[in-house]
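Working notes for the structure below.
The complex is shown incomplete by one protein chain, all other protein chains being positioned as in the whole.
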Amino acid sequence: VAAAVRTFEPRDPDWDRKVRESFARQPFTQLVGFQISDLQPGRMELTLPMRAELTQQHGFAHGGVLATLADIASAYAGFSLMPPDSAPLTVEFKLNLLAPGKGDSLIARGEVLKPGKTLTVCETRIFAIDEGQETLIGTALVTMMCLMGMKD
Amino acid sequence: VAAAVRTFEPRDPDWDRKVRESFARQPFTQLVGFQISDLQPGRMELTLPMRAELTQQHGFAHGGVLATLADIASAYAGFSLMPPDSAPLTVEFKLNLLAPGKGDSLIARGEVLKPGKTLTVCETRIFAIDEGQETLIGTALVTMMCLMGMKD
Amino acid sequence: VAAAVRTFEPRDPDWDRKVRESFARQPFTQLVGFQISDLQPGRMELTLPMRAELTQQHGFAHGGVLATLADIASAYAGFSLMPPDSAPLTVEFKLNLLAPGKGDSLIARGEVLKPGKTLTVCETRIFAIDEGQETLIGTALVTMMCLMGMKD
Partner (left out) sequence: VAAAVRTFEPRDPDWDRKVRESFARQPFTQLVGFQISDLQPGRMELTLPMRAELTQQHGFAHGGVLATLADIASAYAGFSLMPPDSAPLTVEFKLNLLAPGKGDSLIARGEVLKPGKTLTVCETRIFAIDEGQETLIGTALVTMMCLMGMKD
């Protein structure tokens, strides 16, 4: 649904550093191999160069790879708006796979739809980049929880 | 929901071999490192020994790992009931994370809820095994599509 | 997934009365017309006699009717386990429609999968009863939140 880009106010002045540090401490994220390509309050973009070991039996990006991108892009979009001394927890997510994940790289754009004190709902769109062309290959809704009084 | 164990009739006499061969051709599945620990018509159980590189920032199993298990256990439970000359495709799935994925290994049990000509709906329950104790850590609903006239 | 029937301990001795009273105060539930046919800690069964105004264009039960049943059966299964002075809130749900809703009545069975202090995850299976035969027509995962310090 088309909309003007929305601006969010972070509640933690240290949001950028805390998000990047938490991201860097995720071993599975490193195993899959994606990187933060953009980070703003309430928004995270991830980029993943494709390689053979991320595919399923037909040579396309594996659904588990897309799910990981969907979860992480939304989780950290949400975490960027959480207050100091809190940790993010993914409650649940739903992913629709829209087209084969075929191309040189994948891009996942996570965005907060509704920030909240306890729960934050986010959305991630995933695109495959093939010869410079972006194709929407997945979309996800993600519910995050803010755990207070807990260092991430 | 408690229920008697349901029995399914495979439509492909070669279902066991075709499921195992397709599973073995998934590079990402091998990167994550899980194995088939049980396979029956309409049912697949996967076992994954935990290791550090499958975790998130708190040392628990990563949501993307659980999503991969949920997808694959359901996808192949569904594929086991599909006719010859067809390929399985995950349409969408939804995963609830119920407890921290903490333990020596994870077990995912996928099961067909409703087989169909075009669409098959499956469920995966995921358990963490910690010192011999099983804890339910995730549950997923998965919609699969049967692509006819296509070798998997 | 087959399992032994699980028993839950209510945290509010007054759980039965509070659930039935809250249910009775839902105008939309009365408009749709379903009744509680069974209530136990962590479980609710609803029964809905079918009638023409609950159908879609092909004469089957409307998806919105199934969604309402799925939400309510799970919501009150969850509420039955919540402490005194709390109110239930549906965070999100996902419903798979498995077969046409055709018959004399619908039955929805909601059950808690994972009770929690803040979040409770539930499942509802929906059946159509046609000439005494039960057919599974829908399944849902539902995430509930417990709002503390608030009378329902």
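Think of it as A, B and C in the order they're written, each chain with its own count starting at 1.
As a convention for this text, a residue touches a chain if its C-beta (ideal position, glycine included) is under 8 Å from a C-beta of that chain, and two chains touch if they have at least 3 such contacts.
Keep in mind it's a predicted model, so treat the numbers as computed, not measured.
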Exercise for the section: Identify the visible chains that the left-out chain touches across the whole complex. Expected result: A, B, C
Problem - Residue of B:Lys18, B:His62 or B:Lys94 touching the missing chain in the full complex - result: B:Lys94
Exercise for the section: Out of C:Asp16, C:Asp130 or C:Asp152, point to the residue that touches the absent chain in the complete complex. Expected result: C:Asp152
Practice task
Using the definition of touch stated at the top, determine which of A:Thr29, A:Ser80 or A:Asn96 touches the missing chain.
Solution key: A:Asn96
Handout entry: Absent-chain interface as seen on chain A, which is shown
Key = 1-6, 94, 96, 98-99, 109, 111, 113-114, 121, 123, 125, 136, 139, 141, 143
Fill in the blank from the handout: Per the touch rule stated above, chain C touches the missing chain via residues 22, 25-32, 52-58, 62-65, 67-68, 71-72, 75, 87, 89-97, 152
Handout entry: For chain B, residues in touch with the removed chain
Key = 91-92, 94, 118-119, 121, 141, 143, 145
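Keep this in mind: only the chains that are shown with their structure count from here on.
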Practice task
Over half of interface residue numbers shared between chain B and chain C means same, under half means different, so which is it?
Solution key: same
Handout entry: Cα-centroid distance, chain A relative to chain B, in whole angstrom
Key = 23
Fill in the blank from the handout: Residue numbers in chain B touching two or more further chains are 94, 96
